[in-house]
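Just one protein chain is left out here, and the rest sit where they should.
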Amino acid sequence: MSISTSIWVWIAALLTLMIYSFLYKENPFYRLAEHIFMGLSIGYSVVILWYNYILPRIYEPLFFPPHQWSLIFPILIGMMTFGIFSEKYNWLIKYPLAVYVAGYAGVQIPLQLQTMILRQAEASFLTPDKFTSLFSSFNALLIFAGLVTTLIYFYFSAKREHGLGGASQVGIIFIMIAFGAAFGYTVMARISLLIGRMQFLLQDWLGIM
Amino acid sequence: MIFLLILSFTISAKDTPDDAGGSITINVYNIPEGTEQIELYRLTKGDTLFEEVGLIPIFKGELDDATVTDGVLYLYKATALTPDTVYVAEIKEFASSSPEWFNKSRTSVLLFIALFWVVILVYIQLAKKNPEGLFIRKLPPLEAMDEAVGRATEMGKPVLYVPGIEYITDAGTLASITILAKVGRKVAEYETRIINPHFDPIVMTTAQETLKNAFSEAGRPDAFNKDDVFYLTSEQFGFAAGVDGIMLRERPGAIFLQGYFYAESLILAETGYSIGAIQIAGTNATTQLPFFVAACDYVLLGEEMFAASAYISKEPRLLGSIKGSDLAKSVLLVLIGVGVIFGTFAAIKNVAGNPVYMEIFDRILEFLARTAE
Amino acid sequence: MKKRVPLLITFITGFIIIVSFFVPHRPFGQLETETLIWYAIIFAFTLVIGVDSLVRLHIKHIRKRKKGWWYSIVFFAGFFYCLTIGIISLIQTPNIFQPGTVFFYGYETILIPLQATMFALLAFFVASASYRAFRARNIEATLLLIAAVIVMIGRVPAGYKLWPKLPVIANWIFDVLQIGAMRGILIGVALGAVAMSLRLILGIERTYLS
Partner (left out) sequence: MKFWQRFLNLDRKWIFLGIGLVVIIPLLFPLRLPVKPSKPVIDLFNRIDTLGVDNGVVWVVTDFDPGTMPELMPMTMSVLRHCLTKGTPVVLHGGLWPAYIGMAKMAMDNIAVEFPDKKIGEDYVFLGYIPGVTAVILAIGIDIETTFGTDYYGVPYDSLPMMEGVKNYEDISIIVDISGTRSPEYWLMYGQQRYGVDVGIGCTAVSAPSYYTFLQSGQFVGMMGGLKGAAEYEELMERYGYPTGRRPATVGMDAQSFGHLLIVVLVILGNIGYFIVRRGERKVGIERRKE
């Protein structure tokens, strides 16, 4: 294999090097790559906006039968966001904002309760099958202790006195172990990302691998 | 082919519970050994011919027939095909579908919401009556924010505030906007510059208004520069590249990473560290917390971020809601505690010997399990 | 008026959506999917604001010949490049993500490498952050350090060679030791988010409407 003759591989390779150059220090090359990236990603978003939103969700349902005239409402609400382009009408944006934020809040409340809170609480129940052996009982109790002390750590309205202070101390220990484990767990995947980039540089671009 | 009516292979059909209608659930029991395929047929009352509905997945033994009309009566028949025999099962009575007005499987969620709502309202009232009586523990990252802005000012450097890469609809982003208001007031007071790049245009407009107000409150409306609150890009790593560029060029003295972050968290935090800025992070993204903890000076851990946003205003109504969340935690702890007691009991005293405990325990579990589906 | 009405809208919208979670009957049952379609449309308009903000900023840079203004020209070059290949592809084919279109090609040859490059920076930063942060300063930091190192080594073959029990311990940390705390944090975050959402709907939290 030998060095690549494709202009696109060269561009990609040079951009890769430009990005990594900032690990040494800030320099014009990084800034160049950064601005190219920014421009491309915005152009990309505009195309995606057209392709994924305007065409299938506004243009087609509105102008082709069966015409979904009800879509006029969200379009009007959406257009109110343009109020910010004028000093006089910029309060208009509060309406779409209110609808948008409140709607998601309404979706979030039951969903979070159901899938995160009750679900996690249920999984934490100690069922008899968790006590099948001495080791599994120990594990179950350990998980239980971790959960309880962590929850106590997140008590905001109680003074950390008596048992609570001790419990939240234990809680932070469990939290730190969890963070350490999560950190260590991702290291491998992160390094393999770099391997991928290096393979691209050495193999696809330079052809020395 | 030989048709055999075997009693053991049976089928049941009932209105699918907790739905908007238009669906009947069919269950098959005692599927014969070696069955390769179970076909389902349906007879509409008044018709004479069975029509094919489809195949019932063998491993599930259940199928929702969602092609029915509400109120119409249907008769179901299933055939199980083994290499040499065809087994047939039929339901005895007609079944029909109907929509429900209340999803019973979500009762516990409703109870919890109602409880939460009431508790928060009660505490808000209590807090209004006696604002001094509410204790909220201090959050060191929050205390450090003023100091960080102060240090950036001393060094003559700007402050950078990154509100995460989620939309305005994320609770973490909303909390971040509240924290931004606090930081903005301090920045205006100290007459420093605040740089505020954005991932979502709506968050940007909200932040612009919030900062404008913060500067007005601090008595310096003219010092606010709208151009410093800008949109960068809605592409994850493009955003990271842009913010890194800003860090390297503007060299902020204090960096706030507050909001929901994904993998770019460590890219931002490490670049921020390399320029020697004080970094105060806060996120509700549990997966990114370890990286912030490793790379930043102060971190608001998960729920602390929400508490912080309530704490900032010191308004009794907001503080009351923190108290409400704490009470909800207590309820959960009690619930889990009950689970522990029963679980341990059952384990010690042998499951089969104590039907009473197990009955109660099973009920609770079932109740929760249904909700979590 | 300008503040009251939005607050009222917030309350009504939020309340109806919560109700729809519990009522499968028409028209409530369909409400959630219906509103999501609406929100996608509203969202489309918001992006225009973002693009406007950024484009305006860069035009300003160029007009005022601000320091480094020519980077703004680079920005526009990238912007129009992507836009052009997008338009060409849209004219050519209904599915612009099909391999073979100009747009897909441009996306694959430039944007993906850029993303991957930024993402891969994490390999460097994971190293520098662990070198700095994993010091046995106190009990908490020490435990963080030990858990991280065991999981890190336990997951590569070298770890197995070092001590065959290491992967077992790493798995135990991951499956048992950290579960409780992670669950606790998740529950806390969810409770906080629920409280936040309730405050919004009740109109107590209104910074975002300022």
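Just a few scattered comments:
Letters A, B and C name the chains as they come in the text, with residue numbers starting at 1 for each one.
One rule holds in what follows: contacts are C-beta pairs under 8 Å (C-beta built on N, C-alpha and C of every residue); 3 or more make two chains touch, one makes a residue touch a chain.
Please read all numbers here as calculations on a predicted model, not as lab measurements.
Among the chains on display, the ones the left-out chain touches in the entire complex are A, B, C. Considering the full assembly, A:Tyr185 is the residue among A:Phe82, A:Phe125 or A:Tyr185 that touches the omitted chain.
Check A:Leu23, A:Ile75 or A:Ala145 against the missing chain and you find that the one touching it is A:Leu23.
Only one of B:Pro17, B:Pro57 or B:Pro140 touches the absent chain when the whole complex is considered: B:Pro57.
The residue from C:Ala40, C:Val55, C:Ala116 or C:Val176 that touches the chain not shown here is C:Ala116. Think of the hidden chain as still there; on chain B it touches residues 57-59, 274. Although one chain is hidden here, its contacts on chain C can still be listed: residues 97, 99, 104, 108, 112, 116, 119, 123-124, 126-128, 130-132, 134-137, 145, 148-149, 152-153, 155-158, 171, 174.
For chain A, the residues touching the absent chain in the complete assembly are 23-24, 185-189, 191-196, 198-199, 202, 208-209.
The rule is short, and it goes like this: only the chains that are shown with their structure count from here on.
Taken as a contact graph, the chains are fully connected, with every chain touching every other chain.
Just count the C-beta contacts per chain pair and the biggest one is A-C.
Those residues of chain A in touch with two or more other chains are numbered 19, 31, 33, 37-38, 40-42, 44-45, 81, 84, 97, 100-101, 103-105, 108-110, 113, 117, 121, 124, 144, 147-148, 151, 154, 175-176, 178-180, 182-183.
Contact of a single residue of chain B with at least two other chains is seen at positions 106, 109, 113, 168, 171, 174, 202, 205-206, 232-235, 237-238, 241, 289, 291, 293-294, 301-303, 307, 322, 325, 329, 332. Residues 19, 22, 26, 30-31, 33-34, 37-38, 40-42, 44-45, 81, 84, 93, 97, 100-101, 103-105, 108-110, 113-115, 117-119, 121-122, 124-128, 130-131, 137, 144, 147-148, 151, 154-160, 175-176, 178-180, 182-183 of chain A touch chain B in their complex. Touching chain B in their complex are the following residues of chain C: 18, 21-26, 29-30, 43, 46-51, 53-54, 57, 60, 114-115, 118-119, 121-122, 125-126, 128-130, 132-134, 144, 182, 185-189, 191-200, 202, 204-205, 207-208, 210.
Here chain A touches chain C in the complex through residues 8-9, 11-12, 15-16, 19-20, 23, 31-33, 35-47, 49-51, 53-54, 57-58, 71, 73-75, 77-79, 81-82, 84-85, 91, 94-113, 116-117, 120-121, 123-124, 139, 142-151, 153-154, 171-188, 190-191, 193-194, 196-197, 200, going by the rule given at the top.
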